[in-house]
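So that we are looking at the same thing, I have put the structure below in structure tokens.
The excerpt is restricted to a subset of chains, each kept in its original location.
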Amino acid sequence: MDVVTLGETMVTFTSKSSGLMRYASDFAMKVAGAESNVAIALARLGHDVGFISKVGDDEFGEKVRSFIRGEGVDVNKVTSYGGAPTGIMFKEKLTPNEMRVQYYRKGSAASAMTPDDLDESYIAGARFLHITGITPALSSSCLESVLTAVHYAKRNGVTVVFDPNLRKKLWGEEEARSALLEIASMADIVLPGIDEAEFLFGPSSTEQLADRFQELGASVVIMKLGKRGAYVKDHSFTGYVDGYPIDDVVDPVGAGDAFAAGCLSGLLDGLPVEEACRRGNAAGAMVTLVEGDVEGLPTKERVEAFQNQDVKEDVER
Amino acid sequence: MDVVTLGETMVTFTSKSSGLMRYASDFAMKVAGAESNVAIALARLGHDVGFISKVGDDEFGEKVRSFIRGEGVDVNKVTSYGGAPTGIMFKEKLTPNEMRVQYYRKGSAASAMTPDDLDESYIAGARFLHITGITPALSSSCLESVLTAVHYAKRNGVTVVFDPNLRKKLWGEEEARSALLEIASMADIVLPGIDEAEFLFGPSSTEQLADRFQELGASVVIMKLGKRGAYVKDHSFTGYVDGYPIDDVVDPVGAGDAFAAGCLSGLLDGLPVEEACRRGNAAGAMVTLVEGDVEGLPTKERVEAFQNQDVKEDVER
């Protein structure tokens, strides 16, 4: 297996009309979660991926499982839990540029994950273990699970990838900083946003923030700079990698996950880090052109065509 | 004010297609809750009604408030609470005859209601206080609130109406039985279903179960017998009141609330209890002909036309 990741996937409901959700009449059901987004993105790019999670013993749990499985991600480690419902979420498009979410995930099935849900051999069989900063924020048993998973990875020589994904709605700042730093200190590859880096280390230059992650132990640092692209640092390359500017962003959600997956895909394929990062930039750009977190994710063929500016209209009649 | 009631109102999401909810793509948003259903039904029938509740400081809270206010129910005592979200619910029509619900109401804003949310003078100004067995099941502070409300009613000469509405998903049987009996013992008018009566007193005949409620203190007992109608007992009348048989039930949910509202409407209008019960039977039957809990509720004019079998097709072109 190329990558194993763990986290919570939610069923999302999006109002079909924009504006305050109180005026909505219809909602569309989709599936989303940072870690499963990454898993699906990697599967779309041709990699072999496994997902570890817990869902409620309910229809939404079945929806989550079948959707992710349908995308070609292994869900043998997604277990059902009768004690709590599957987490859900509402997305409200207030204006063309302002989005709000409302969670019903507190006490969800996924937040009941414990280290006992982890199978060391499953993690040991992967090249990369992908961790985000969302899963440890869900509950103390989830934090423990993440630390245990990282521990399993380390002792089996599995590369640990960490995307901080700070969620201030889910935990206190102090608690968050401490836990995220602990995980970062065990990671081999980190993919922080610039804001997240400043949250962890205080205001500083992009270059210095990258250094701080390396001091903590990361051998590859890929710092996300939004539309400007990324700042990348590993043993062979240090510098900025430009993003692909998108004029008509349809839905920005999921861009960070697609970026992370694109980078990991490149690294798994043995590309130099700056090339891997270009794939990340392209995947991140492409997913914003389509409504939904994963609906716009590219195959390897399409991401390469996009990088070569080769995607064009193809309408005949 | 004719009637004051208190309880939780939820935003409901119903799949637009029948079958397992995992296959749904679209959901319609509506508003429902036993107590607000009764309040709306009474307002539709021309009465002056007030609703006491707590909603989250979120869009669903605004939806609940504006929907109920739009129906002409006073919502000045519906407060916003920033500490928890508005409760929501999913309705899944498995087959034409089998419906399932999934709640996200645990720890909702309404379950944070406390006696401090009650204004004695508001209750004192009503002729009837309407209580269901759902509200006390939401949390211990909700149980306390219900008991306090009943206490306010009793010491201000307000008639206490009690509809047991047993919800086994929300609390344990022992706890439920004890609380419901305590409330029943303070009620003047009770509207139990036959199953609920047996849950409280053990298996027995309809007549004897009605007696047990009177022994507890109720002066009016209206026992719901489903399609067969009701068994009614007060100082002036004892006997069965036939229901209105409906062949094409579209949505059975809300029938009990419409029945209760019809009975209370009749009593408020000074009808003899058997006549009031007929209005309840008609309102309960009518609401099942339309999708949704309140969408089929009749005005007084329409319920009387229905009782006179005077509702008919009126299509011209």
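The letters A and B name the chains in turn, as written, and every chain counts its residues from 1.
One rule holds in what follows: a residue touches a chain if its C-beta (ideal position, glycine included) is under 8 Å from a C-beta of that chain, and two chains touch if they have at least 3 such contacts.
Being a predicted model, the structure only gives us computed values, none of them experimental.
> How many copies make up the whole complex, given 2 shown?
Here the complete homo-oligomer in the file comprises 6 chains.
Here, only the chains that are shown with their structure count from here on.
> So the centre of each chain is just the mean of its C-alpha atoms; given that, what is the distance between chain A and chain B in Å?
Roughly 45 Å separates the two chain centres.
> Under the touch definition given earlier, write down the residues of chain A that touch chain B in their complex.
Contacts found on chain A: 13, 16, 20-22, 24-29, 58-60, 62-63, 66, 85, 88, 92, 102-104, 106-107.
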